[in-house]
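Every protein chain except one is present and positioned as in the full complex.
To keep things simple, chains are lettered A and B as they appear, and every chain counts its residues starting from 1.
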Amino acid sequence: MTAVTYIPDYAPPETYLNASHTIRSWLLTKDHKRIGILYMISITIMFMVAAGAAALIRINLLSPTGLLPQPLDYNKAFTVHGVLMVWWFLVPSVPTVLGNFLIPLMIGARDLAFPRLNLASWYLFVASAILVLGVVLFGGVDTGWTFYSPYSSLFSNTHVTLTIVAIFINGFSSILTGLNFIVTIHKMRAPGMTWFRMPLFCWSMYATSVIFVLATPVLAITLVLLAIERLLRIGIFDAALGGDPVLFQHLFWFYSHPVVYIQILPTFGVASEVVTCFARKRPFGYAAIAFSSLAIALIGFLVWAHHMFDAGISPYSGIVFSFLSFAVAVPTAIKIFSWTFTLHKGSIALETPMLYILGFMGLFTIGGLTGVMLATLGLDMHMHDTYFVVAHFHYVMVGGAVMGYMAGIHFWWPKMTGKMFNEFWGKIAAAITFIGFNLTFFPQYVMGYLGMPRRYYSYPPEFQVYHVLSTAGASILAFGYLLPLVYLLWSLKYGRDAGPNPYRSMSLEWQTESPPPTENFEHTPIISEPPYAYDLQLPMGSSAAMKLVEA
Amino acid sequence: MSEHLVTEISRSLVPEQFEDRHQQKESSTLGMWTFLATEILFFGVLFASYTIYRHQWPDAFRRGSLDLKWYLGGLNTAVLLLSSFCMAMAVHAAALGNSGKIIRYLALTILIGGLFLAIKGTEYYIEFREHLVPGPNFRIDPPAEEQTGVVVGAFDKFEKWFHSSVLHDEDRYEHERHLPRPGNEELFMLFYFIMTAIHATHMIIGIGVMIVLIVMAKRGAFSAKYHNPVEMFGLYWHFVDIVWVFLFPALYLLRQP
Partner (left out) sequence: MAEHEEEHVVSPLIYLAVLIALMLLLALTLVAAFVDLDKIMAGRNHQGTAYWNMTVAVLIAMLKATLIILFFMHVKYQPRVNWAFVMAGFVWLGILMTLSLADYMSRNYPPGAPKSAPFAPSPDFMRPPQRPPTNVPRASAEPAGPLISPGHSFWRHTDT
């Protein structure tokens, strides 16, 4: 196997970015890297729309009597925020951007198993995005992102069916992506890249893809049934026929609980990569991290009714689900311990990606622990549908998943674009995001515990101080998200050239040029070293993870 | 320096991301099974909901099973099993590289699939005439024999003959079928129509794909070395058959009190 050397005086090598410049070559690309970039642009747009809806929510809640013209508008705001964030930002974020870009590079393949299917996934995503943005433009939807029947099926006057169709199409995009990843990881690994030499990011993506494939169809059929009930005004959740609205909740949450693991598992993978690289250490417990990803994927399917403790399920099944929900915290905790012990006695460099991941570890731990609080059947009776729940899931999703996504974008930005961003502004943005996030969401824990309900347009005046703190924090958080947009785009033109491996990572994707050529590697790599060989202490720029293998 | 040696002869036809035909075939098979797993869950939700409601409303759902035409459902099951056999033969022909046989067996599968849909359509018509369709069509009281028409009357005669000559419980049959229907039977019928309609949609899509495969086979796209589309579609078609194998007893045959 060749060692890759970068010779700066030559004409710029052909990379996936400059291989061709026409729009047609981008829109009809089969290159997983280009598709990753296309996704990145798409989800950034959707994030901004969803964040706009969040702004409306926070502005409305500045006053106890609500500032939006009508309560219906507030319902639409939180529904649009939830729907867009879950399906058009969080679920795709790390898998479609970083997963698409990195998985073939990390396992030494030329592309994913089904490149055209990958492009089809993106087109399905874009079609669904256009449809849902149309819904938002033409009046929105007000059922809450959970679409509980019978309100969504029989009584809501908003564009529920169109939203359902958009989510259905989005679901297919997810399923095809997950399918692609599973087959790729099973069948396309380079010679010598055994399962236990794969980067932990690939293990996380594999577990995520299993959830994609097994959970999303349940959502698809449940939405079909809901649409039938809405269109035909007769359905299986209709109590007048003997149906049970709680069945909708069972079916909905069977998907929607695993979906939160789809949102967080990929960022666990990012964390494994960033922590090992910036602590210059092997991961503490590679097998533990790998198997705990699979365990989270499996046990995550067993806990869904903890969203329904007070919906009318039997208390016996409530006890069972509460216990299983405690169980799912165990593999997650194993990961946090593993990363912490990886950091211990490591040679830690506090670069921007590492700052984001450290924030991620702390905030996700808080969010996760409050999740265990909510899993406690007795406590949940009081805290369900309060701001405590809102704070919990924002801690894990924003403090966890979004910070992990930002960490990943920053970490692999040099690989994707060949440019280094401004490190100073990166650190500032990470700090601002951390401060803004805590100011936004910590008061929500307090007021939730004190009884402030969620999805309420107006509230008793004693909660106003918390809401004002929260909105103030949200403004800071918004600035923290806008800043990377500025300096990352700036770096595209003015950033210094990154070179193949600016962070001296031992992972395979760093052993080819930045940006990579279209075919990823000049020659198929042959792997003979264990992963994360940081203890070999090699000088900067060398690619020692792959040895020259004599024929 | 060692290179990854490639022994495939017709490498130019293998898509770029794969090393050889073998990797391509294995990947396609795994991919197709992953897709079928999603379909298992897609249909499975309907089965799970049906099971839950059958547990809750046993009498109404039993009455629903009695009101369906079990002999048409059974005939359809046999038809679909036969079509699966033809599909397996088509895949076999593909493995041997015989394009003519592929086309013939695929055409046969299409015809048999069409027969299934025709029988299904007949059933839907019967249910419509008997006022079993959920919504404005549904009636609590079963229609009198004169109101239902010739087709339904013919099938009724057959069923009466079966109950008297084979099962010897004509009295119970006549008594039960004239009782007013439980209100929740509409829920059962909803399940029946939704599940069979989604199944039929999958069959129609399958027939469409088979037409495309026939065109591809005519153009010589398949050989003994490469016939993945036929084989992968075969998996899909067999899966649709398996769904029906579970649908039939679940909907039609749970007739005992």
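Simple rule for what comes next: a residue touches a chain if its C-beta (ideal position, glycine included) is under 8 Å from a C-beta of that chain, and two chains touch if they have at least 3 such contacts.
What you see is a predicted model, and the numbers here were worked out from it, not measured in a lab.
Residue in contact with the omitted chain (choice from A:Ala311, A:Ala329 or A:Ile428): A:Ala311. Of the candidate positions A:Gly242, A:Pro331 or A:Pro443, contact with the unshown chain belongs to A:Gly242. Among the residues A:Val4, A:Leu102 or A:Leu214, only A:Leu214 touches the chain that is left out of the figure. Listed for chain A, the residues touching the missing chain in the whole complex are 72, 150-151, 154-157, 186, 210, 214, 218, 233-234, 238-242, 244, 246-247, 250, 254, 301-302, 304-305, 311-317, 320-321. Take chain B: the residues that touch the chain left off the picture are 5, 7, 20, 22-23, 29-30, 33-34, 36-41, 44-45, 47-48, 51-52, 54-56, 58, 62, 70, 74, 77-78, 81-82, 84-85, 87-89, 92, 95-96, 134-136, 138-141, 167, 182-183, 234-235, 238-239, 241-242, 245-246, 248-250, 252-257.
Please note the rule applied: only the chains that are shown with their structure count from here on.
Separating the CA-averaged centres of chain A and chain B is a span of 38 Å.
Interface residues of chain B facing chain A in the complex, by the touch rule stated above, are 1-4, 15-18, 23, 26-27, 30-31, 34-35, 37-39, 41-46, 49, 52-53, 56-57, 60, 134-135, 183-184, 186-187, 190-191, 194, 198. Chain contact summary for the complex, chain A toward chain B: residues 1-2, 109-115, 175, 178-180, 182-183, 186-188, 191, 213-218, 220-222, 224-225, 228, 232-236, 241-244, 247, 251, 523-524, 526, 548-551.
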